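Written below as structure tokens is the structure these notes are about.
Not every chain of the complex is shown here; the ones you see sit where they belong.
Think of it as A, B and C in the order they're written, each chain with its own count starting at 1.
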């Protein structure tokens, strides 16, 4: 039995695994939990992040407007399923050179020590990783961008490791990047970053073709007694475009750029109509999990077809068993 | 209250706006009104144009055959919803250098003074704008192509302005053009064209990204007391292809290349399955409106996924209010 | 009345043509007959081939795994509709230089004289045509690859012609080849190949645009008293990707690189949701037929959206009539 190292979360959203279901992740039967029109200005709501907050949950949501402007919005929920999302995007305090908005998308939220850190793809003469923190999801303090452009999917680890903050990311280019590996960077202070280490690459050839074009970190890694459980996205380039799926790997607890095990097989792919049809067909894109250390339950929040938000479930046992059985 | 400058049209197809609906355009509940197989030879029927005619309506329809040849066909309707489309394409009288068919698609129909003008994308060593007129939708007289290739979406204004005919168009290239602005051209005689003026461009960056790749005029502009109401299409290039949406702008009555107001937000985008799934997924493409000056009602005919034809409704008030509220 | 030259097949799967249906091929009403998850490891099962075998049917199936590895699997059926597919891929006996697996996909099966030949797209430093035979669908003997890379869709004729084996194929490149004609090659021994002849090309321009980007042979040609009935796939490149449709042609019995007639119009295109939505939207891809010489019935097995397997029906009369009526 594998164990999540973390807090208990008794009110974690949950449904039991369907009978005779042979994949490690199963969908919430009422998906999508957030529809594209759930706030008045939105064209689509997806690729969003949630955390336990007070007696319920808070989150930061990517809502593309009907101008198809990309921005991030705070939201709140009692049960993790029904959400009230603010109608106005987050504004940030900080150095105006950095807080000046070009665009913001694909947020992650990570609680470290005493506050909630938000990281996202931040436009600063190209996409890079924005960093901010909040205590209350009302006031947000923006720090320096972590890296030079061009980068996407900056994901913090939920605690310092060997005294340093750690961030996973996927360096990219200025467009629909047709390449991309996962790297891990370190910082003593969330202000200066270095000691960049390569974590893992795409897989060329046939052995694991769903992740042959690019891969990027998804939710904040989950600490387990066997290593960091990383759920990530992988992309294949078919003759009719990219297909985004979810994969999983186990990283070393102390040197998280070292991969202990990685699944050749994906853990969730576009199957349902709301995942296959939308503004960008054939996308499942995980950005957050909730976990309950008592039961090992994991709830995964993921974007569907760049249009709506879905919820899915697994357990730490299901995931680690699957990763090991399907390891390269 | 804004006013349409034009005729009354008591039998305009119509449904009331749904309750609690916050967009300016709403779909006909029985969409699509024309299915892909509605004539025996057709693979798809879309991007088509209608006008009031006699006691009902006539139209010119793009029917791609099961050879996927593109041609335009006349059709007739009593109510604007149920259509009888001819099984043979339109043939044209005129100079054989010009009438020789390469391909024909995306027709518009515009009544000026005493006759119905048809403009369409006409193959002449590349796509350009074909021009013809009819009095009866039986006999069609083809004029000279308006422009040199490469051009698409030639749309006439419904009356002369300052003594000249006026045409909007989108210059293009020979393929799936990844750029495109709207221009306005003038002619004293529909034979020679000049005084080409730039009307509006795509919007780079995040401010209105749905129209960042190309834009093109849609239906014949609607004259209002505040300017010409232009409904147009705009395109974004996602990693899985183009998404075509509808936008709207208000042009100066006398110098229609001057933009009075333009909506940053789109007015209709692909949401319904018949708009998101088909030969070209994620396309709504408006080509015609019917208007009733008495009530301000507007019925919009639009192609869906390059496969079927949809109908939607709005009013001049809804549109002008939305344009102004969402202006750049 | 046209005649199939071949065996009777009393248990051919069959449904009658729907009333008022004007196309030559009609779908099985319970499609898809094979779902994407029909074996535990599969992401998708499509582009597969079947033959009569013993008192039922056998087949070779393309099952892409949840690693999105491409391989081919044997399977069996009593009725041609309900299939038991092995959970492990086929392994081959033969020269290890040739049997070493890179990837395998898009199989065809062809009975000649005393055994079943399997041909498929075989990875050997690029895609080429693998060739093997079996007597029992348990043991498979692999021969030399027929051609140098890069090639796809190697399809044998079901008998020698003028003393030589004959194979159709589509030479390609290393990626999502945006071109491709059909060629016919000859071999005295299935070991050495030559006398390569061009059969037919894509059609540029508007006359038959559905096959303007590439074409490739589909099922094993069906011998008729008027020539070889070839069902093939044709592709158009829209602004949102490739659309794969089915076409048909009639080839000379003795010199099968000579085209007697070819249909300008496609015979089946993506219409149903399972053909338009999936890992590769808008694909119908035929790989096999069953035929009954007594009745002229033809059952077509085809891949749908690179995800599931469909079944459709026609008759030799329907097909030959349609080809002739729609010939160039």
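Please note the rule applied: a residue touches a chain if its C-beta (ideal position, glycine included) is under 8 Å from a C-beta of that chain, and two chains touch if they have at least 3 such contacts.
Nothing here was measured: the structure is a model prediction, and the numbers come from that model.
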Homomeric assembly size (copies in this file), of which only 3 appear in place: 6
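As a convention for this text, only the chains that are shown with their structure count from here on.
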Proportion of interface numbers common to chain A and chain B (over half same, under half different): different
Where chain C touches two or more other chains at once, by residue number: 240-241, 277, 281-282
Touch list for chain B against partner chain C, complex: 36, 40, 43, 65-70, 102-103, 123, 176, 240-242, 277-283, 306
Chain C - residues contacting chain B, complex: 22-23, 205-210, 236, 238-241, 243, 264-266, 269-271, 273, 276-277, 281-282, 326
